[in-house]
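Every protein chain but one is kept in place in this view of the complex.
As written, the chains take the letters A, B and C, and residue 1 is the first residue of each chain.
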Amino acid sequence: MTDVKGNRAKGPAGQADPDLYLRVVERRNDGVVIRGAKAHQTGAVNSHWMLAMPTVRLTEAERDYAIVAAVPVDAPGLIYVYGRQPGDTRSLEGMIDVGNAGFAGQEALVIFDDVFVPSEGVFLDGEHEFAADLVERFTNYHRRSYVCKSGVGDVLIGAAALIADYNGVPRASHIRDKIVEMSHLNETIFGLGMAASHESFPRPAGNWEPDPLLANSCKLDVTRYPYEIARLAQDLAGGAVVTLPSEQDFAHPEIGPLLDKYFSGRPDISTVDRVRILRLIENMTVGRNAVGYLTESLHGAGSPQAQRIVIERTTDLEAKKRLAARLAGIAEQ
Amino acid sequence: MTDVKGNRAKGPAGQADPDLYLRVVERRNDGVVIRGAKAHQTGAVNSHWMLAMPTVRLTEAERDYAIVAAVPVDAPGLIYVYGRQPGDTRSLEGMIDVGNAGFAGQEALVIFDDVFVPSEGVFLDGEHEFAADLVERFTNYHRRSYVCKSGVGDVLIGAAALIADYNGVPRASHIRDKIVEMSHLNETIFGLGMAASHESFPRPAGNWEPDPLLANSCKLDVTRYPYEIARLAQDLAGGAVVTLPSEQDFAHPEIGPLLDKYFSGRPDISTVDRVRILRLIENMTVGRNAVGYLTESLHGAGSPQAQRIVIERTTDLEAKKRLAARLAGIAEQ
Amino acid sequence: MTDVKGNRAKGPAGQADPDLYLRVVERRNDGVVIRGAKAHQTGAVNSHWMLAMPTVRLTEAERDYAIVAAVPVDAPGLIYVYGRQPGDTRSLEGMIDVGNAGFAGQEALVIFDDVFVPSEGVFLDGEHEFAADLVERFTNYHRRSYVCKSGVGDVLIGAAALIADYNGVPRASHIRDKIVEMSHLNETIFGLGMAASHESFPRPAGNWEPDPLLANSCKLDVTRYPYEIARLAQDLAGGAVVTLPSEQDFAHPEIGPLLDKYFSGRPDISTVDRVRILRLIENMTVGRNAVGYLTESLHGAGSPQAQRIVIERTTDLEAKKRLAARLAGIAEQ
Partner (left out) sequence: MTDVKGNRAKGPAGQADPDLYLRVVERRNDGVVIRGAKAHQTGAVNSHWMLAMPTVRLTEAERDYAIVAAVPVDAPGLIYVYGRQPGDTRSLEGMIDVGNAGFAGQEALVIFDDVFVPSEGVFLDGEHEFAADLVERFTNYHRRSYVCKSGVGDVLIGAAALIADYNGVPRASHIRDKIVEMSHLNETIFGLGMAASHESFPRPAGNWEPDPLLANSCKLDVTRYPYEIARLAQDLAGGAVVTLPSEQDFAHPEIGPLLDKYFSGRPDISTVDRVRILRLIENMTVGRNAVGYLTESLHGAGSPQAQRIVIERTTDLEAKKRLAARLAGIAEQ
């Protein structure tokens, strides 16, 4: 969905280069040719199909940008440029320093270098007046779906609790209090996601759409709380989360045993397990998976300001004003 | 429910005066005689029946405190001492300075000065081992019910939006942003209440009990966000919220017209309406209804620390640790 | 300083009523006649002289509003209208429920009903181009002086610590942690005030002016932290802070002893002392002195947004951009 957007002060029609939003460059009898690029596409390189749609409200002059199209990921003209992630090259190294050797994600820039889309893959073409609505309806689902970050939060809370165990201080009152705070923030995200669905409403097509006010409130909390949970996890981890030596050093015949000795925590826990959990916390707070847990929480499905705009529009301020006026004894206008 | 509790470092059995928690002082064939006092009873003087129950976990030595009893509010021996509220005497004055001339609440200290309860009104007597469970189940409902504060929040948000209108600056970006923030915080409370019910579970008796983790998270947010919403409402109100002259001054033949002139806002709004809305904001943030909107949000259904204790107990930390251990590559122990 | 301002969307010249900002209505040989009103004047009724000055930047068309004048408080034409405070009538009652029987403040609306100011009391008349500068220089001092709220904070922290003592739980970990947090926030305010003076700079006139960025940062913290300190103080106080019966009930021959019994805390502390400290906390958080500790912290010397505007202007963003560009390897433009 996300166009590269160039100069953010202008819409598609105002850009120096017309390709900075995806657009139709040619209309043929049997389909359209599209050009442009979609940025930050999560999972693009492990998908089968791609669905492109506009990312902003469009004016009449921007009709060519009103395109919704499905293309197989190997359609000619599609170019994928794999994005870098913080600490990405760790994944090439070994099993421990990577933090989470089993799972990671990826984003790609997807360039549509004049891609032909046959008519059956075109769902919208030129009806610019539906773009804003499409974006809003899509984001109602998408922002509600950011409740998924509470699942990632579960992992980080578990990791924080484990390192406190391994350090020998799980019962210290500030440690327990910080875990309570993390859990509270995480459940606040979870609860808002549930509520947005609970309060969903049916569309004529038969689908149920999440309540926009709650879905956007959910996402707005997601732009804040994971950062605080990450900070608290680093607090419980201690400084080693960013200063541990390499797993190659731990494997070194001479240095390894010294590291094993000096990075030990509670005596009944192996040093390597302590290291593993520290590396997981690193991975999730300043490593590859910080992409998914932090920055994507901020920008995915729209930056915080985008949620605020919807919250403003969907808050029924007039109803609230009437309540206040009535209780204040102000006669109806 | 809330006993007066004397020395908070001790339970019922440890108090210098045994009456500081409600207890059975005499058992007769046809009922029990109870003594003690319940503090902060909202709505006590406009109720028909009162239901007394323990407020803490009880030990065997505290069996006499394990009493649940229903009494009509005019049972002999019951004494009500009406509590004061911030700015309470305003209610005796007029119609404007009171802020909200139609509605207010009250709390009372209810003293049980040897009240006889016939057996049919006694639901628990001596089974101390159920006290903790009773308290917890009750608070699962009660804390979830604090979602009601989002309704009060609606009023205050409406009042803040109105005063911004009356001041002429509803479109200023920081004003709009503060209203968005208020709405967001308010919906976060609302959403968590919904979620706690959505995730409720059935008890054998057939009742559905709210999810404790979400209900307590809801209440914990209630101990924070109304204070911030109130601060933002005062921000939008301006200083007049605490410096307005009396309505008697406004009614004064000589001074009144001057006040009408000098406290005007937007020219098409009557000064008295502007004053009314300012008085409502005063009422809700530093007046009588701050009791219900702020302090009760903090302590009602238990002080914040009580929620944290339940959050700690109901967070499934072991499950979260297992997730983290698995992703970190730590072999199962 | 603070004009009543009417429609906040307009400056002095845009008001429906030209008197909504103080202005010169007549110029005589020996002085000027001024008309308008200054709102929220703290201590106005216990001062000897009043110094009026503009409250906003002025245009050329607003020359008549560019007036700085000193007048004795009993100058003919001056009218004082005493402002109400939350819970103000408590001061008429007794010694305990008032919370702080010795000290309180007051604000007044001061109306200049065509007040003559002899020339020697006029320091600025018509030089509109200096108004903005005057306001800014004045607020540099005034906002820095809001460090005074850390002194009020000392009292509230002390009150919170005392009520925890009286309740028997001064050593509970969450109580201690909350007192640490209050102290930390309070010292943050204090420190910024010190720093603003430490970094002050001399003006040609010989006076040293506080650093504007630090002075405004100090004030901006003051618009937030006292509210959080007040919330924490209410937390430690317990619900009685808003539900205690009247001191007349405590003095009642029959009810009094019961209240003395049931509102006791730690057995070695007299109930009346416990009540006194609860009343002081009420007074400072939802009573008369909440005016000085909370709302004045918000609006006094300008609402939060006013500080943000100065912070924006005095932050040397270009210098910071140069640092970033250099480290990022961007060639100088």
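One rule holds for everything that comes next: contacts are C-beta pairs under 8 Å (C-beta built on N, C-alpha and C of every residue); 3 or more make two chains touch, one makes a residue touch a chain.
Just so it is clear, the model here is predicted, and its values are computed rather than measured.
Looking at the complex as a whole, the chain kept out of the display touches A, B, C. Among A:D19, A:D154 or A:D273, only A:D19 touches the chain that is left out of the view. Note on the undisplayed chain: of the listed residues C:D17, C:D113, C:D154 or C:D260, the one touching it is C:D154. Interface residues of chain B facing the missing partner chain: 173-174, 177.
What chain A contributes to its contact with the hidden chain is residues 2, 4, 6-10, 15-17, 19-20, 37, 39-40, 79, 81-90, 97, 107, 109, 111, 113, 167-169, 174, 223-224, 227-228, 231, 234-235, 238-246, 249, 255, 258-259, 261-267, 282, 286-287, 290-291, 294-296, 298-300, 303-305, 308. Contact between chain C and the absent chain runs through residues 95-96, 99-103, 154-159, 161-162, 165, 176-177, 179-180, 183-184, 187-188, 190-196, 198-199, 213-214, 217-218, 220-221, 273, 276-277, 279-280, 308, 311-312, 315, 317, 319-325, 327-330.
Operating definition for what follows: only the chains that are shown with their structure count from here on.
Each chain gets a centre from the mean of its Cα atoms; for chain B and chain C, those two points are 29 Å apart.
In chain B, the residues that reach two or more other chains under the touch definition are 308.
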